[in-house]
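The complex appears here without one of its protein chains, the remainder shown in place.
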Amino acid sequence: MRVKIKLFAFLQDRLGSTVTVDLSQPVTTDDFLMAVAQLDPSLKSVLVNSRIAVNQEFVTQGPLTITPADEVAIIPPVSGG
Amino acid sequence: MRVKIKLFAFLQDRLGSTVTVDLSQPVTTDDFLMAVAQLDPSLKSVLVNSRIAVNQEFVTQGPLTITPADEVAIIPPVSGG
Amino acid sequence: MHYLKISDDPINVDALYQKLVDPQYGGIDMFVGTVRQWTGSIQTTKITYSAYQPMAERQLEKIAAPIEAQGGRVVVAHRTGTLELTDIAVFVGVAAVHRAEAFKWCQHVIDTLKHEVPIWKKEYDTDKVRWGN
Partner (left out) sequence: MHYLKISDDPINVDALYQKLVDPQYGGIDMFVGTVRQWTGSIQTTKITYSAYQPMAERQLEKIAAPIEAQGGRVVVAHRTGTLELTDIAVFVGVAAVHRAEAFKWCQHVIDTLKHEVPIWKKEYDTDKVRWGN
């Protein structure tokens, strides 16, 4: 299944605001992170510290079943405030 | 020696902004408080919780030698803020 | 650099905030104490604050000095006179490099002020007039 993933911050600077990856269901959060790491292996150190949000809620490791309607995002370490 | 004492808050409402009392030197802080308590015994409960300031600094129990140039004040429990 | 003032003038949060702004600081904590209507079943209508003004400013100076010596900046304003509901009685602001210090120092200043600074409130409640807390 093709899944669109929103990217932010440093990841967005490097890969743009969304990427599309191929994943087989059900998906773990590590699957998302590793699929993006394959697009650019130099991002691995940021990705291992990132979390996944589905429909704007953090999710724990999974496994998850994603539908095309779901909004998936990778949340690198936050630095607001 | 006659000593002028500044009063504040509840004490000032009752006795005015200053009172003059007779005290023999050297003076303890309790001497000041008890001299004022004699002017109005109903103030004793406030006075036992009050502190003495000389020249705008809190002083501990004494004994103190006061000169006419010193500014003596009774500081009832504070309630600012 | 600190600013410590006890006066009848109304307290303006924004003007005092501006005194804390500086590129060396990243965290500013400000505490504002206002006149509250209810304390349990007691209803307050107004409060009159009085102070032993020169001593109160000296006491504030002593509270601020060790914080400034550690690099913070302290701004305190306390009202005297008669205040209505929601009026500001006290403003305590502390600017620091990091936020943990700003919080710690700000709380220290207001906690110490409430014990060591000669200011008194006369509270006009609907049942009676109360001195102090």
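Points worth noting:
Residue numbering begins at 1 within each chain, and the chains themselves are lettered A, B and C in the order written.
Quick note on the criterion: a residue touches a chain if its C-beta (ideal position, glycine included) is under 8 Å from a C-beta of that chain, and two chains touch if they have at least 3 such contacts.
Computed from a predicted structure; not experimentally measured.
Touch, as defined at the top, links the missing chain to these shown chains in the whole complex: A, C.
Panel shows subunit A; residues 6, 8-10, 12-13, 53, 56-58, 73, 75-81 of it touch the chain omitted from the view.
The chain not shown here touches subunit C at positions 12-14, 17, 21-38, 85-86, 97, 99, 102-103, 106-107, 110.
One rule holds for everything that comes next: only the chains that are shown with their structure count from here on.
A separation of 26 Å divides the Cα centre of subunit B from that of subunit C. If each chain is reduced to the centroid of its CA atoms, subunit A and subunit C end up 48 Å from each other.
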